[in-house]
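The complex appears here minus one protein chain, its other protein chains still in place.
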Amino acid sequence: MTDKTNTKVLLVDDEPNILVALEFLVKKEGYQVFKAENGEQALLAMAAHLPEIVVLDVMMPGMDGFEVARKIRAEAQYDKSQIIFLTAKGTQEDRFKGYATGGEVYITKPFDNDDLINTINEVVEFG
Amino acid sequence: MDAGIIIFISIAYVTFLFLIAYLAEKREKAGRSLVNNPVIYSLSLAVYCTAWTYYGSVGRAATSGLGFLPIYIGPAIIAPLWWILLKKIIFISKSQRITSIADFISSRYGKSTWLGIIATLIAVFGIIPYISIQLKAISTSFDLLVTKQSAVYRHAEIPFYLDSALYIAIALAIFTILFGTRNLDPNERHEGLVAAIAFESILKLIAFLTVGAFITFWVYDGFGDLFQKAMDNPGLSRLFSLEAAGINGWEWFWLSFLSMSAVMLLPRQFHVAVVENTNPNHVAKASWLFPLYLLLINIFVLPIAIAGLDQFPSGAQEPDSFVLSLPLAYGKDILALFVGLGGFSAATSMVIVAVIALSIMIGNNLVLPLLLRTQAFQEEQYGNLSGRLLGIRRVSIVVVLLLAYGYFKAVGEQYSLVSVGLISFTAIAQFVPSVLGGIYWKRATKMGALSGLLAGFGIWAYTLPLPTMVEAGLIPIHFMEHGPFGIELLKPHELFGLHGSNHITQAAFWSLLFNCGIYFFVSLYTSQSPLEISQADIFVDIYKYRKGSSDYDIMRRQAKVQDIRILLNRFLGEPRGNLLLNAYENTQRIDLSQQQVAGADLVNYVETHLAGAIGAASAKIIIGSITKEEPISLEEMFKVLEQTKEIMQYSKALEKKSTELERTTRQLKDANEQLKELDRLKADFITTVTHELRTPITSIKALSRIMKETPGLPEEQIQEFLTIVVSESERLTRLINQVLDLEKIQSNQKNWTLAPIDFAEVTEMAYSGLKQLMRDRKIRHELKIENRPIEVMGHNDRLTQVVVNLISNAIKFCNPNEGAIKVNLRQAGDMAILEVRDNGKGIPKKDQKLIFEKFTQLNDETRGKPKGSGLGLFISHSIILQHSGVIYVRSQPDEGTAFLVEIPLLGTGENRGDEE
Partner (left out) sequence: MANDKVFRLLGLFFLALLLFNFPILNLFSQGGSLGSIPVLFVYIFLGWGLLILFTARLVESKPEQNNKTR
């Protein structure tokens, strides 16, 4: 069992209300939480905190989630960070696009609270 | 032999044929079609083998050996292509309900009446010699069976009322009328006829094989013996070398070419192969069964010819009747009678089918179109026209047969069967450019086809039938020897000084050269009418249409349902007319008695069905008399396409110059593309709306679950979560309302009534409603209205909605710190112009066009996420379109944005309003 309090999770979503829910859930599970409301903020937070997990919304104004993921993957220092995509577009095409940029897991909005947490736990534990 | 017995047998045989036809039709009605079968189909194609084949081939072989064969080799060579060519023609003809080769040509080139008339005339004049040789064959074989001597008297020398050939012609006319014109079939299909023809094909094959076997194996000792005897005889051995028999490669080529075209385009071949076809897939089997039939019926031809020359060295018997005279010489009267019956069946099948095919053409493409143009006919409202159509056909059957008899009596008798038959083949070959070009070359025009056909037909008439009249003494002989007016270059048999060529060959060469050349060049230099373009597209790309895209409806026509009813009753009779309309009601699930006006779909349906009964050109004229039609009404199209702004701009460009036909088709295609684009956009819209719905639901769902599943949650946290849930629910409600609003506007567009209103008042109302909000946000605001009242035709609530929407947008996007909004309403020319300006970030050029589209708006990324759904501009755009106005945006990045609405002022804009 990994020590959750030492595991950092970065939550990225442009909808503040969704961030509220995400933050509550992830914190309650015991993780250390950071938040970002757009791509630029997300990249800054990456550099500052080197989180193990990034929960990344796809549809965001400006830089979208895929682009953020590509930028993360382009840098070796983030090799340990795992990306979980969160999106309201659930088409097959988007799924492939997600994997192709290096994202490992893909969760559709509206998500199930337990599913989300389980997924994060699994990714933390098994990579 | 007693003439009475022969006549009796002939009548008994014909009665038997009727029985077959009757049974076939009965089975068809019972739904167990006998004819829907590839073998029967192949056998019916064998109507190609006429008295020419039966008697004439032997005659030809007696002088030129295997020189008779190109006529059968040609079809065998082209048969592999049937699966490509013939099948395509069948598909086209079935979809267009084409009833004859003339109809096919007329239909391809814009359902042209004139082309139909010319093609019919070519077919009729071309085929008359051919029918005459059948009369000749029947009457000489009759004479021969009775007297057992060849050519006792000449038909030309006895008065017509004593001439057996005349009575044969009359009997054939009656027979044909009974067979082909008992009722008017909307598809021109006669299963009984086909069954009888197939039977005749079997009979003539068996009879010919029997006499061949008799001669080869009974009179002689097999092929070896027969050929050995011939090779030992210097006079006969030349028959085994084509050159020695006087056939050269040029002639051979042209004869096989002529027969390739004849086997598909002769009116009777077209009739059995295309019009009577029950299933296009039968073509596959026919493309090898039919050549096999030809091979079988030809294998004994040369042996019989050799035997005849060997048995009658003095030339006492005409080679054209060796088939009969050989068994008679051996005293085999019964065999001779059977052989005669085979010949009779070969001749009758040809005459019946050819004359029926011609009568359909004459009725549908010649008489009816002319009749329909006469005033008297148009005024005559009621009366049974289907009876009249049948009458026209019956008369044309009699006329055609009498003409054939006349030709036979005047000229036909002096020529061999084959040389007269080839005259007909050459005439029919004139259809090749128009038909082949018609199904593979879209650019081919009506003028091209018309002038090519006329040129080819003219040269044909000049080089082939005309000289036969000279030799019959109808035209002075020096015409042939020195050309008209002594111009040697115009001598019919050596046209343009072409020496050393057989006259058929040179006629075929010149007529087709001019026909093709003129067809090609005139097509390049003339243009097509919209109908021609659409027909060309159907004919060339028939497979595309078969896959079911009927978006290419060029003709948008309307007619009164009552008129259509009257019309159908007139032309098809009441029962069939009702049947057709009922069928339509059932498939379309509509009740016509509830409708006043019939749409384009029904009009097209009726036209294709009428075309089946009376030909494409006639149907077009008749339908034209009751419809209002406009080729490609663009307004009509826009009603369908309404939404996008691009199309509106497109419309304006089109209104200016809509005459150029080429452009019109291109535009149609573009419009089609846009329709597809629209479809794609719609799908996008749905995903985007779904996305927008999911976002609030995500927070609501997650937070509610948290509250439900986390006991002991602090009160203030519950409060925070509940606030979010409430606000997200409201967001959801707003979104749904807007989608519903949009739906309402789009579906109710037609029901709006526009009334004169004061745009200034509307603007003022909307503005004052938002004043408080602007004040709250510390936005400087200003309203300026010049020269009020500003009266427009409009819908009060909708226009208010637009103004509110534009101002709300400005509030949302103006500079967040020092916002400023100016609203300005003025008149300019005959337009009212509303301008709403903010001082926000502005909209980049590339996005300015997109913002009015409901689909791209939602996930606008460049300006940050808009609050709300972003459907507002699209709704405004739709409303303004309904007011015959335009809405557009002027913006420079960082210099703010101005939305402008222009609506026509009252008194100037009504006309435009009507068009929309």
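So that you can tell them apart, the chains are marked A and B in the order they are listed, and the count of residues begins at 1 in each.
Assume a residue touches a chain if its C-beta (ideal position, glycine included) is under 8 Å from a C-beta of that chain, and two chains touch if they have at least 3 such contacts.
In this text the structure is predicted, and so the values were computed from the model without any measurement.
A.B. asks: Out of all the chains shown, which come into contact with the hidden one?
C.D. replies: Per the contact definition above, the missing chain touches B.
A.B. asks: Of B:19, B:178, B:202 or B:231, which residue touches the hidden chain?
C.D. replies: Selected residue, touching the omitted chain: B:231.
A.B. asks: Which of these, B:240, B:441, B:462 or B:888, touches the one chain of the complex that we don't see?
C.D. replies: Only one listed residue reaches the unshown chain, and that is B:240.
A.B. asks: Which one touches the absent chain: B:223, B:330, B:441 or B:520?
C.D. replies: Of these options, the touching residue for the absent chain is B:223.
A.B. asks: Given that one chain is not shown, which residue among B:34, B:49, B:73 or B:536 touches it?
C.D. replies: Only one listed residue reaches the unshown chain, and that is B:73.
A.B. asks: For the chain that's not shown, point to the residue among B:288, B:330, B:462 or B:888 touching it.
C.D. replies: B:288
A.B. asks: Tell me which stretches of subunit B touch the chain missing from the display.
C.D. replies: Residues of subunit B in touch with the missing chain: 65-66, 69, 73, 76-81, 83-84, 87, 223-225, 227-228, 231, 237, 240-244, 248-250, 252-253, 256, 284-285, 287-288, 291-292, 295, 299, 302, 543.
Keep this in mind: only the chains that are shown with their structure count from here on.
A.B. asks: Averaging only over C-alpha atoms, locate the centres of subunit A and subunit B and give their separation in whole Å.
C.D. replies: Chain centroid spacing, subunit A to subunit B, equals 61 Å.
A.B. asks: What residues on subunit B touch subunit A, complex-wise?
C.D. replies: For this pair, the touching residues of subunit B are 687, 690-691, 694-703, 705-706, 709-710, 717, 720-721, 724, 727-728, 859, 861, 864-865.
A.B. asks: Which residues of subunit A touch subunit B in their complex?
C.D. replies: Spelled out, the residues of subunit A in touch with subunit B are 14-15, 17-18, 20-22, 24-25, 28, 59, 61-62, 64, 88-89, 91, 109-113.
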